[in-house]
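With one protein chain held back, the other chains of the complex are shown just where they sit.
First chain written, first letter: the chains are A and B, and each begins at residue 1.
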Amino acid sequence: MSAAPRGPQAAGPPDGSAATDLAAVLAIARKDLLQEARSRAVTVATLFFSAVTLVMMAFAMGQDAELLRRSAPGVLWVALAFAGVITAAQSFQSDLEEGAFDQLLLYPVPRASVFLGKLLANWLYLAVLGLIMTPVTLVLYGAHAGSDLWLLPVTLVLGTFGFAVVATFYAALTANLQAREALLPVLMFPVVVPVLLGAVRSSEALVGLQNAALAGGWLQLLAGFDLVYFVTCTAIFHLVVEE
Amino acid sequence: MTQRHETPRRPLWLRVLGLSTVVLFAVGAYLALVVSPPDVNQGQLIRMMYAHVSVAWVSFVAVIVTALYGMAFLWRGRPIDDTRAVANAEIATFFAGLTLVSGMTYSRPTLNTWWTWDAKLTLTALMFALLVGYFVVRGLIDDPTRRGRVSAVIGIVVAVSLPFNYLAAAWFRTLHPTLSVAVTGVHIAPSMLFVLLFNVGVAALVYLTFVSERIRIGKLEHQRSEERERREEGAPGEVVRV
Partner (left out) sequence: MSATPADIAGERPAPEPRGAASARASEAAPAIELSGISKRFGREMVLRELRLEMAAGRVAVLKGSNGAGKTTLLRLLATRLRPTRGRARVFGYDLQRQGDEVRRRVALVSVLGGNYPVLTARENLKLAATLSGLAGYDLGAALAGVGLEPVADTLVRTFSSGMKKRLGLARLLLLDPPLWLMDEPYAALDEAGKNLLDDVLAAARSRGRTVLMASHELERSARFADAVLELAGGSLRRSES
């Protein structure tokens, strides 16, 4: 026998360590992204939905070019907010089939690691989506990025992270309760208003509708929001997935 | 054969509390509507402030208490803590609704608009939405322990959201200064201050009365279901050994 002979307890289960936890988080995130790369369910849904939002809003406000230009940041981030809902909801839906989510909770990984893994995948996805949508929106709405280009990646990162944290957290809750999918935005939106406001105001500075110093204040609010909710949701996630 | 239960009578202290609340409410109303002088700028409308501010403050306190009892339930697992949390959430929701209605009633005649994006009002609206979510989620869970734990989670998030939503709403307003007189920013004369504080106290008493009664009923409900569960359980079996 190649493996050491084992009695029931002599085998010794693996000890939890930070390295194992991190590996678990990354494995879960990788799995989510791999799933998405293969099934493209979320990609199709979010791209389509975002495109529809952008175009329809443009039609609705298109008469006034100035109005259109000023509303670019707002429309962009509302579309991203909805994309966040779709992304997070799907990330748990696909796990529910065949009892895969259940299985995920049976491993000796801390519940928080499951949350972090899914959060990482959702956030990366949203950030990339935002990166694609920002120039599209600017072009469509006739806005131009000003000189403070550093605002773009910072806002994208902080804003999508805020959406991802709350969306992932509540998506797990609604999935575990087998609630209607429509409940997710109802629960989530009153919480992410600060993210929406902060990201929009900061994006306004990017396109020259706002001065950068003011945007800095909003970014601080965003950062504070991200930090507080990240810690809180990670800490109480295990309560959301128990039965 | 089910026994017929009579609802136990309200304890004396609760009846006294309820009665004094009614009396003091009448006093407060009198003070607000009659005794207090009309405002220099807003006339009789300022009287709305007494009701508006008092229910607003109490609703925020109630939300925080909801979160605290939720955490207590997570910590100790005693059903009474969940009952307390729900009682507070119910009052918070009700008072938040009153805040919104009184705010709108106030702004319509003074500013000719039903809604101002006043920071506190916006915060209250968001909090109201979150509390509705709290009850929707509760309605989805049958098991009392699980319901209590998930409710506690939502309660915590609601409480955490308050500072962020307030900051966001406040900054939002500074960028869009619409003509508005902040209801609580009015320079308050000492006589008005007394009436205000008195009415805040009355609102607090109303809160205490309702919450106490609600908890009492919750306790009774819990006792009833416990008895029923105990009857269903039957005797424990012998240990099966393998």
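What we mean here is this: contacts are C-beta pairs under 8 Å (C-beta built on N, C-alpha and C of every residue); 3 or more make two chains touch, one makes a residue touch a chain.
The shown structure was predicted, so the numbers you read here are calculated from the model rather than taken from an experiment.
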Chains on display which the left-out chain touches in the complete complex: A, B
Touching the absent chain when the full complex is considered, from A:43, A:94 or A:232: A:94
Absent-chain interface as seen on chain A, which is shown: 1-4, 6-9, 11-16, 20, 23-24, 27-28, 31, 34-35, 38-39, 94-95, 97-100, 102-110, 242-243
Interface with the unshown chain - residue positions in chain B: 142-143, 145-146, 229, 232-242
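The rule is short, and it goes like this: only the chains that are shown with their structure count from here on.
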Whole-Å separation of chain centres (CA-atom averages), chain A against chain B: 32
In the complex, chain A residues that touch chain B: 173, 177, 179, 183, 186-187, 189-191, 193-194, 197-198, 201, 217-218, 221, 224-225, 228-229, 232-233, 236, 239-240, 242-243
Chain A-facing residues of chain B, complex: 74, 126-127, 129-130, 132-133, 136-137, 140-141, 146, 149-150, 152-154, 156-157, 160-161, 164-165, 167-169, 171-172, 175
